[in-house]
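Heads up, one of the protein chains got dropped from this complex, but the rest are sitting where they should.
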Amino acid sequence: MTDEIKIEPGHEFELVGARANMHIDKNYASQSFWKDVLARFARNKGAIFGIIMITVIIAFAIIGPSMNDYDYDNVNLPHQNLAPRIRGLELLSVFNGTENGVNRYRDLGLDDTYYWFGTDTLGRDQWTRTWEGTRISLFIAMIAVLIDMLIGVGYGLTSGYFGGAVDGAMQRVVEILNGIPTLIIVTLLMLVMEPGLRSIIIALMLTGWIGMSRVARAQVLKLKEQEYVLAARTLGMGNFGLIFQEILPNIFGQLITMSMFSIPSAIFSEAFLSFVGLGVQTPMASLGSLINDGYKSFLNHPYMLVFPAAVLALLMLSFNLLADGLRDAFDPKMQEM
Amino acid sequence: MNRELVLRIRDLYISFRTAAGTVNSIRGVNLDLYRGETIAIVGESGSGKSVTMKATMGILSSNGKVNDGTIEFYAQDAGKPVTYKVLEMSKKAIRRHISGKRIAMVFQDPMTSLNPTMSIGTQLMEGMRHHDHLSRAEAWKKAVELLRMVEIPEPEKRMRSYPHQLSGGMRQRVDIAIALSCDPDILICDEPTTALDVTIQAKILELIQSIQKQRNLSVIYITHDLGVVSKIADYVSVMYAGKIVEQGTVNEIFYDPRHPYTWGLLSSIPDVTSDQKLFTIPGSPPNMLHPIRGDAFAPRNVYAVGMDYLEEPPMFKISNTHYAATWLLDKRAPKVAMPAALRARIDKMLGETVQDGE
Partner (left out) sequence: MSKYVLKRLLLAAVTLLIIVFVLFLMLQYMPGSPFNDEKLGKEQIETLKAKYGLDGPIYLRFLRYVEHMATGDFGLSYNIQKNVPIAEMIRGRLPISLRLGGQAVLLGAALGLLLGVVAALRHNTFLDTLCTVISVIGVSVPSFVFAFFLLYNLGFKAGWFPILYKVSLPFSSTVLPTLALSMFPMAQIARFARTEMLEVLGSDYMLFAESKGLTSLRLHVCHALRNVLIPVITVLAPLVVNLMTGSMVIEKIFSVPGVGSLLVTAIQSNDYNVVISLTFIYCVMYIGIMLVVDMLYGVIDPRIRLAKGKSHD
């Protein structure tokens, strides 16, 4: 309010005139687009929780396996089926090494041995295996996003930008591909190829990009007719330039959101396949295969299942929250006024 | 003159809670509506015209709050006079006694005011069946009559149509029919013709006027189009930034405006006969998030005096029906006349009216 008018007493009724400039700047503070997005995102408690959780899980995935001395494939039969035990947290009944009242650590004279998440039927340390498995799930997630971006966005952009017959043909293909449930395609593929990490990735590559291409195409169609694109074109910009310099930056937000959504879907696909037996093979572990192994002894030793399942659930939840938060941050629907 | 007061609004203050803070939307509005008469509320977008009327009908949005004031509606219930203090009534009571039944509203955009999944007939009949307890057959008959009255061809067939099958003009007529279906005392029209073609506009205005005469309806017309105002209003209230800055009969406002904002509005009407530049009021309306000191119009007012920046001007009386809130009417203020261009225009209009009168 620095532009206050100085009115001297006694002169109140002299014509002063308009200060039209005063209000124009005071009215609505402008903010850059990205600042707005960031502000909205920060306000979303769910999204913040998601990001924190993801960071924590990634951190553990990186340093977890090296935090204790066990390897993920150390078969140690005498140590099989041991309950989780963490030094210092023994007051929590989950982590004191007992199961159904029986403390097998004591029975076996292993007073100095601690398996933080317990061991599986072959005596392998679950802590290390869980975090190794998380690494694989995250790795798959990243590949999935990359593929989505490259193939999906490329396909959608091309189809939408060129329109006409090109668009028509490309969309027919997508429609047919869409008519086949993804997991069926993946399952069939897995039959043909040997199960394992490589085949999972190839399978996801063939199916995961469709959703992204749809979004990219829809956005391109929307923006194609905008005036700044026309302006750039009249200035002589070629097709390639138009796509990458004018259109792409404006749909960036949507693309990021969609890719964040495709991560939990990819993680789930891998977990599902592993659970069904088509995923990574032993001794390698992924969250899904750990759940599959744990499931077999589930009723007797629930902890074998609980930890990988919890990590999986948290991972998917966090990415979904993050993606939700991003979507709301980029495209808020103002419900109040 | 047998003027019967129908609606009285006094000292209305309304604010809205938003993510950015509290917006003081209405800052003291007074309004009197008499039976059979038409008041036009004029102002820029955001001046608060619709908000005032929504508060009268109890359909203010949930983040809005009435901080002060009274709204009283005077009606007859089985021959006996009844006073409804709208702001003190519960939402349920308002819905039962007032909305649709006594006070009805026609909205601005006919393309979105009808429910796309319900037939025209159902939407027309539901008010009557709810308020007047008509049977389906009776409601159907009355609905067809209403459609006929608003000049919709083949009304029986239209009863079964869906909104998307009708054009904008038709839909607006349906809206009017719905509003009138329970024989209300007051009809509020919120810019009913803004979204329509100019030719259809004229027809709708005529329709409203003829219905008003037939039923002795009181009408409140919300608009920013002064051309419309000149055709249909008896009284005009000019609103700016949540307050009424000038009010009077339509002749007083058009031929003897006193508030600089009104001068600005009148000057902005494009005049095809003259070759002058199009006039605009410089600047933009204030952001109601911030408290306003003095006259809200002052920063855009070429004729502002020092006092305008210090204290809000009260309503000065010009005649029994004409009031304006500007310090220019204070005894101590310099004598300021309306802009020359406007004066010329008004004189020309007066000349023409005199000529027509002869």
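A few notes on this one:
Letters are used for the chains, namely A and B, taken in the order the chains are written, and counting of residues starts over at 1 for each.
Following the convention adopted for this analysis, contacts are C-beta pairs under 8 Å (C-beta built on N, C-alpha and C of every residue); 3 or more make two chains touch, one makes a residue touch a chain.
Note that this is a predicted model, so its numbers are computed, not measured.
The residue from B:45, B:117, B:214 or B:320 that touches the chain not shown here is B:117.
Of the candidate positions B:27, B:49 or B:131, contact with the hidden chain is made by B:131. Taking the complete complex into account, residues 57, 59, 94-96, 98-101, 104-105, 107, 109, 112-119, 123, 126-127, 130-131, 158, 161-162, 164-167, 169-170, 175, 178 of subunit B touch the chain not shown. For subunit A, the residues touching the chain absent from view are 46, 175-176, 179-184, 187-188, 190-192, 264, 268, 271-272, 275-278, 291, 295, 298-299, 302, 305, 309, 312-313, 316-317, 319-321, 324, 333, 335.
Heads up, the rule we're going with is that only the chains that are shown with their structure count from here on.
Separating the CA-averaged centres of subunit A and subunit B is a span of 52 Å. Taken together, the subunit A residues at the contact with subunit B in this complex read 5, 7-8, 11-24, 26-28, 336-337.
The touching residues of subunit B, when paired with subunit A in their complex, are 16-19, 23, 61-63, 282-284, 286-287, 290, 298-310, 327, 330, 332-334, 336.
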